[in-house]
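Removed: one protein chain of the complex. Kept in place: all other protein chains.
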Amino acid sequence: MQRIGVFVCHCGSNIAATVDVKKVAEMALMEPGVVHAEDYQYMCSEAGQARIQEAIKEKNLTGIVVCSCSPRMHENTFRKAVERAGLNPYMVEVANIREHCSWIHKDIEEATKKAVILMRAAVAKVNLNTPLKPGESRVTKRALVIGGGIAGIQTALDIADAGYKVDIVEKTPSIGGRMSQVDKTFPTLDCSACILTPKMVEANAHENITIYTYSEVENVSGFVGDFTVDIRKKARSVDMTKCTGCGVCQEKCPSKKTPSEFNRGLNNRSAIYTPFAQAIPNVPVIDREACIKFKTGKCGLCSKVCQAGAIDYDQKDEIITEKYGAIVVATGFDMIKLDKYDEYAYSQSKDVITSLELERIMNAAGPTKGHLERMSDGKPPKEMVFIQCVGSRCSDDRGKSYCSKICCMYTAKHAMLIRDKYPDVNVTVFYIDVRTPGKNFDEFYRRAVEDYGVNYIKGQVGKVIPQSNGKLLVRGVDLIDQKQIVKEADMVVLAAAIEPNPDVRKIATMLTASIDTNNFLTEAHAKLRPVESPTAGIFLSGVCQGPKDIPETVSQAGAAAVKAIGLLAKDKLMTNPCTAHSDELLCNGCSNCANVCPYGAISYEDKEVNDHGKREVRRIAQVNSALCQGCGACTVTCPSGAMDLQGFSNRQILAEVDAICR
Amino acid sequence: MSTEKKQAEQIKEISGVNPLKCMKCGKCSASCPSYNEMDIKPHQFVSYVQNEDIESLVNSKSLWKCLSCFACVERCPRDVKPGKLIDAARQIVVRQKGQDYLLADEIPELLDPDVPQQLLVSAFRRYRR
Amino acid sequence: MSIEANEEFRPKIVAFCCNWCSYAGADLAGSSRLAYPADVKIIRVPCSCRVNPMFILRAFEKGADGVIMCGCHPGDCHYSTGNYYARRRMTLLFSMLDYIGVENGRTRVEWVSAAEGVKFSTTMNEFVEKIHSLGKNVRLGDLRCRN
Partner (left out) sequence: MQELIARAKELLANGTVARVLGWKAGDLPYNPEPAYFEKEEDFKDFVYNGFCGANLSKYMIEATKLEGKTLVCLKPCDTYSFNQLIMEHRVDREKAYIIGVGCKGKLDIEKIKKQGIKGIQSISGAEITDDAETLTINTLYGDKTIPYADGMLERCHVCKGKEHKIYDEIIGESKDTKDADRFDEVSRIESMKPEEKFAFFQKELSKCIRCNACRNACPACSCRKCVFDSNKFDSSQKANVDSFEEKMFHIIRAFHVAGRCTDCGECSRVCPQGIPLHLFNRKFIKDIDEFYGEFQAGEDITVKGPLTSFTFEDVEPSVVAERG
């Protein structure tokens, strides 16, 4: 029989205001095995932990139940506390009487009753707990960063500077990401390329960084400290070791009709291409779908003009398998598709563009060489309208429920830059709210209004109608002046919502990292662990976790790097001891458990067993506890109940069921 | 419950709209073809219901100026759909039995020759219900 | 029984929640103060695939009026595939319970992610309401000895 101590936390008034904590402690003493019960202001505090430790020593406690907040919050705190008092850390169970009780119920009597039942279930479970010992697993001192935008680059640089090897896997032919498409950055207006390119170069030159561009993560197995990842290096058709990056092939390539991804389809690129001038690596790829050689077998011009002999039409996709201790996801974002927003005429008029397209138009290396002009006729606009919140803050299925966060600021930036460079152009911004939290952000927005004369109108646009004269009729409203506004514009710029890169769902599944309904990766704790995924060893960097601007992305990237470094710095990791275990006397050797094990942790061996004096060789399931992650799939598929899960055993769960239904 | 409160609840029930979801973007008013004729603007319908000022709403010109074109319903990003609110407010008036809000004889006078007959008939059928 | 007959029916409801998604979803419902009836008591399991049909039957046998199991959305399982197995097991179990005449509203599976505090709360509210409409569980006690 266990000697159990029950400790009921007030959590200030968080619990005590709705749950009669004294009553819970009092009722605990009536439970089997309970020899000590008390309540205290803050169990997680130093003093609270000390009380548990004292009670263990004074009353020879063998099991502890803490009635407090969620075990996801403080289970570890209490485990460590009892360990210091000489008790096995797995002899602790937490009854969640805050998140699952005091915070959701108002009636004191009802909440107290429930808290007592939750306490009983935890006592029933701890009565059956057994001391568990964690195993050890090694840590591969290498990190993988998925995504080569500013988030991925920054994370990789920080990890590499700490002395660890890092690989960056980037899907497109060059690193750089969305930031490389941006012309100027707010709130300082410095040129995006000027601050990004040095970082790209540094990453490329860093002895600890290996960059795989035009590559994708194909498969992930293993677990924290010991992931095995297959990376598909897509055939570039250009030998990276030979290419000098002279660019002649791109000039001579006769197939020049593919919309440029980098310029958001505003102009075309050749079939053999580098996405942009500062691309890293500065080695082109052949787009096999567009290449005449691949389509018809004829042409081969690039090969003829290449002095280095780098063109290799026979190159095949290559699978690189590498081991990693930590994985950082930095998959970034894209703009949402606007096909559901007919009222803004995006697909009807070339002069209705997204903000990212405007970035390319304003960029000196862009399709218009940096001249502000209409994409339909090349004429300079006189009247420009910006529409905010297109697809953001929507509760219908056309857009996203969240605020995209960056649009207010980049719209102010665009408006300001246009007014600065083309003072004769009128700029009108239709907004719902202008959101500018951030250092020097509101000052920036006010400058657009006060110094540059940008016309901000509180109100939304209902419809944009292309006119026969080539102009765009914008029908909006000014909610302050209470009047409808009908305005002819030359260009309309839509601040389209941003969404996580669609590939992230596939990646999250491979990593078993959780993801929300908007495809943003979930953090382990919204406030306290914002750069870690709940899946151990997976870290989050940049917009894949939620909308953010460049400064925020860079700081989060650094934070993710630190977390990854913290992991890589360890030589060994303690493994979760809550693993499956097969009772050799009950095991039939039927293989059903091995069939459902996602980790290949179950093998079979012919073993001599002594079944109550009867000796025989039997085929017995063996669990490799280093591989087992403790999901429990095997325990249910086992018909004889031989397979059980330590820490969540059949008897423990049934005891909880019984206690709740009592 | 006061009559106004009851009516406000009734409007929410008939329309199926939760006015608290409105973020006051004004897209409804921007879309409305009858905006200039209205005394209470489409985006204000929401706050009138929220503030339970149904008296003003049912006595407004807007009630009968709304064409039920549903542009606002179509485009509302927050699922608030002011067109449905005003439609519900109309229902409230229609349901007040015995109270003549508009006599059939008064209609020709109000007629705009540009309004298609079909629209008139269908609207008449709709609001006479 | 007869004395309690006039008392308000307070169902006993057991909710099995996987540690990674649904238990966290329940925590989020808590920290967002999204109320649901106190009749629901949560048991934490590592994964929905840890839920043995025997646990559910045992709950009913011990007097539970409803049992709900929550796990990560299919495709999002922390252990990759656990909820796919759980889905098959629960489908077959529920179908069997329906077959022997147990009201099928007494069992439910809902996929709730760690970010879906609202869904957790709504689901629990709905489920409790459903159990209220079904009343006390009388059919899942002893099938053998009653008459």
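The letters A, B and C name the chains in turn, as written, and every chain counts its residues from 1.
Here is the rule we go by: contacts are C-beta pairs under 8 Å (C-beta built on N, C-alpha and C of every residue); 3 or more make two chains touch, one makes a residue touch a chain.
Source: prediction; values computed, not measured.
Looking at the complete complex, one finds that the omitted chain is in touch with A, C.
Only one residue from A:I465, A:C590 or A:A626 touches the chain missing from this view: A:C590. Along chain C, the points of touch with the absent chain fall at residues 53-54, 57-58, 61, 74-75, 81, 84-85, 87-105, 107-109, 139, 141-147.
Chain A meets the missing chain through residues 583, 585-592, 595-596, 604, 611, 616, 619, 637, 639-642, 644, 649-651, 654-655.
The definition used in the following text is that only the chains that are shown with their structure count from here on.
Centre-to-centre separation of chain B and chain C, using mean CA positions: 44 Å.
Across the complex, chain A is touched by residues 21, 23-32, 35-36, 41, 43, 71, 75-79 of chain B.
On chain A, the positions that touch chain C within their shared complex are 70-73, 96, 98-101, 103-107, 110-111, 113-114, 117-118, 121, 505, 508-509, 512, 514-517, 522, 534-535, 578, 596, 598, 629-633, 635-637, 645, 648, 650, 653-654, 656-658, 660-662.
Interface residues of chain A facing chain B in the complex, by the touch rule stated above, are 343, 389, 393-396, 398-399, 432, 458-463, 475-477, 479, 482, 484-485.
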